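All protein chains of the complex are present and in place, except for one that has been dropped.
The block that comes next holds chain A.
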């Protein structure tokens, strides 16, 4: 089974749009991308219990890479790790990659069957094409 991906964002709309953009790179391919976004009332916010549930849903035993936006999304993702069973927690990587670029890199790599550490490394390299293009 391919590595599962989880998108954590303050905004459900932002997360769904990022997933749509990434899926555009995967025509005809299966890839698990779970979303944990927004607060319990559908407003802006993050919820560690929802993130833990999304990780569990995305985990097929070969690892999960979590992409997130900023601020409390990072703290909530770390808190979610505390809520997971030990064996699941060991298979999860929280990626410091930028959300959109990281997700696209991770999705393409995961769908091609790469292992978790390779997927996480590609997520982290997601910013490289833009930096090269803009000379940054």
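As a working rule, contacts are C-beta pairs under 8 Å (C-beta built on N, C-alpha and C of every residue); 3 or more make two chains touch, one makes a residue touch a chain; residues count from 1.
The rule is simple: contacts and distances are computed from a predicted model.
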Undisplayed chain, where the name is taken from the UniProt record, one of "Carbon-monoxide dehydrogenase small subunit", "Dihydroxyacetone kinase DhaL subunit", "Helix-turn-helix transcriptional regulator" or "Simple sugar transport system permease protein": "Dihydroxyacetone kinase DhaL subunit"
Touching the absent chain when the full complex is considered, from A:56, A:76, A:95 or A:109: A:76
Absent-chain contact - pick from A:24, A:43 or A:61: A:43
Missing-partner contacts on chain A, residue numbers: 39-40, 43-50, 71-72, 75-76, 78-79, 82-83
